[in-house]
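All protein chains but one are shown in place.
So that you can tell them apart, the chains are marked A, B, C, D and E in the order they are listed, and the count of residues begins at 1 in each.
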């Protein structure tokens, strides 16, 4: 099996997607002034959410609503709620982060990274493995709950976080989290794809299907640049314990996803995706929420962990690993 | 006939285009932070003008210059000049707007909304109904004259607008209106499409034809967001009289377009498009001109009317209605 | 032969690419407010570099590494180093520019314009003429050396440039030039294309091949706008001598490219491209470097020369001319 | 031109706090302000740049309020309640305004 | 460093008025200014944000002029003639400038 993993990983490493991520990383590390304008990066991510949501919805409308759909959503909710507790425990053991920083980092690992999900989808596609379309909806469901767990952990274990500012700042936070742009766009596109069906897809196919991989390359170039700049400026936070955590935690998460998937009875493709979701760490929704709710937590730590360690790990080794595991089981 | 309208409308309501508009509207109403970067929105509208102008020009170069082309342009000019007078009269009767605000709103209804035009084109396409390519040029011609009518109305009926600042501010306004970005791009792309012909189209087809509908979805998502934010902040201006006007006026406009189209002898498709142009209200060129020339008029009123009432009305009910009317006659 | 050139030029002049450049130019000259957002323009150029680099790399991986590849790279290096000296001499003879401005302008003519290169590629394509894929790498190699020649010229001939500020400002300049965004992206995409091969290309073909010409049209619209605005505000710098230089120098450059190409033994297509590279003048990398290293040189002069004279000359007359020359020889 | 004395308050704050700050200002009766985009910066928490952000999390904005001197304290208190636990800078400058009746 | 006293005038005005204002400034002999983008704001005519505009109609910009104190009145008069009928804010602050010979 190690063989297949390495094979897959090697193949994966030479895909343009990964190579453009590496290019961005390298450009940032040699201090090139290459950069993707902020507006373009935001538009690329709108495109990704739009395309992936819509395609997910169409696939559900096409294959019909599965009995496992509801179970998957519930599983996603539970995973997102619980994984931060695992992460928090690990962090307290493996690293010297204080409770506040640990809670903030833990929140990221319960939530998800949609680009990691997309990358997994495209690996599945290139291997000709089908998956359940509604996992897009599961991805949406998993974005937010982890934030609540992180806040609870902070309030429970950090004396620093327990000051009066909290109540006021948290007012409206729940609403913001639930209606944050990526969730609304992802769920909305999913519903629209569901309503429009294959007919609707054929209308906009040459916008959201054909150029998808190319757009993804550009997006990963930008992710590489961002991750590289983050690593350059925050590498000193990356003690060995933290780095190890950034690799061990996604593997643990993927196992949790694997167990859930086999209890639900997902297909091999679906299993890989749920594993990937559980293994991935947020770098959009959660950091923004943390800045509002736990401003004393150090953003350099959680962003570097998520973007600089776990994201590349998943992209290069994680996904092939999860695929091999799912195929074995 | 009511049946066909409802049928068409129902079908129309489930097209991805409308659904993405609705998504944007909903996101704005629940105060989601979803937003399309300003630069992206502007680029999307450059793309739309570029694509629609070019395709119009190619279609004219393909089918040859029709005898009715010149008549259509003249009809467009006249409609754009006259409709503001109708609108102004109606507004004074139906609402309590003062002369200045009424003149400003009236100007919007003489001019056109290119996205409404595009939406009508795509409905025609999905019904397999052909139309004259030069209506794109008519659209360009109809953008500006209404502004002059609005200024004349304001000068004639509003004491407030008759102050000394006028002359100075208007200097250069005419030039600005004539050479405003959308007109130049639309007409320029039309001419280029005409010169390049079908050969030129085949060169850039996979940029301006295939992905067009998908891009339109993104654009309408943004329009929905903007309309929704406008409605949220300016709903209090929307007295019943104004809302009614926002629905009645496009219908009246469409009748004027219908009469003009049958006098000229346009095809069914062309008739629908001229009706749609007459029925639609501007939200780009006219508001900018009004801010310069009639700054005392309240922008919240005209923008909310145009984007919040008439645009969605045309998109959902108007276009199917005009199509049914054109087919009956 | 003059016949073929004129024929080609006439055909070329009616291609959408040129027409959109003309539209931009015209819009700027009538002071239209048409403009492409800065973020969009930057993203378009990222797209062009990404697409052209990748396709170049794929073509090299497909056809194998030619014996002439290394020679071409060396030729590019030498051309970029030497052409500024030719340009400097000419400028001192033909114009009244002082040594500092002349050195700055000369630097631009040793370096290259990637859009001119792209336009030449697309003319070749429409004529069904093949070319060596690695000329993309030659383009990258030619970007920077000319800057060093310009700095040397300035230090040698300009008393004004020889002040103490120099050393400090130049510190880090070399690194900046070598790792500037366009070079990194172009070379990086080339390498990735090489590693991914035809298989990788087929993955992202519908993003970087099919829509390429359409995107190029938009890009040239923006270039036309920029060139037009530059011409409008800086026309007074354009004495006859300078204008003449802006036309003569690219022709001289193209001859240098022609000689190098025939010594190396490039194909007709490759010869045209090397001629075009030698003939084109930079308007991105070199101006930025000049602002840092030779701030006393007047940017209006070099930008207007490069964008307002030489770029349009190459686009309209130059490329057909070089093609005819290459075919004759 | 008749000018009136006023205070110019500039608050540089993290982008995710924008609505909270403007809501607090509204609550304190401060309904006039202008928001500028910020491209980058540096402070005790290091250097950052807008073109290196996937999320708004790391970005900042700058809010400018022109206000009558006697209302300054109310504004500062409202602003402070939001800025307190966050990174950010608050400065006050004396200025004069045209059309003072609008403030 | 030798510094000279100067006035810093900041004019926040609707985007469609940009050319008119800069033309008026040019007319009054004010040829030095810097234009900043504005993201959003709030005033008597309500709250607005750049990411909620299809057109420039609702957007604003900020023009900053550094000027010698004795030229202030000419500038303000020119600015006022344009700003007069429009929404917008004009403030003046005392400052000192480096390289005063350039103003």
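Convention: contacts are C-beta pairs under 8 Å (C-beta built on N, C-alpha and C of every residue); 3 or more make two chains touch, one makes a residue touch a chain.
Note that the coordinates shown come from a computational prediction; the quantities given were computed from them, not determined experimentally.
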item	value
Residue, one of E:8, E:71 or E:85, that touches the chain absent here	E:8
Where the unshown chain meets chain D, residue by residue	12, 36-44, 47, 49, 60, 62, 73, 76-77, 79-80, 83, 89-94
Residues from chain E at the interface with the omitted partner, ascending	1, 3, 6, 8, 22, 26, 31-37, 61, 66, 93-99, 102
Missing-partner contacts on chain C, residue numbers	35-38, 41, 45, 163, 165, 168-169, 172, 222-223, 225-226, 229-230, 233-234, 283-285, 287-292, 295-296, 298-300, 303, 307
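Note that in this section only the chains that are shown with their structure count from here on.
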item	value
Contacts common to chain B and chain D (chain labels)	A, E
Of all other chains, the one whose Cα centre sits farthest from chain A	E
Euclidean distance of C-alpha centroids - chain C vs chain E, Å	38
Per-residue multi-chain contacts in chain B, two or more chains	35-40, 206, 210-211
Chain E: positions in contact with at least two other chains	47, 49
Touch relationships between chains, expressed as pairs	A-B, A-C, A-D, B-C, B-E, D-E
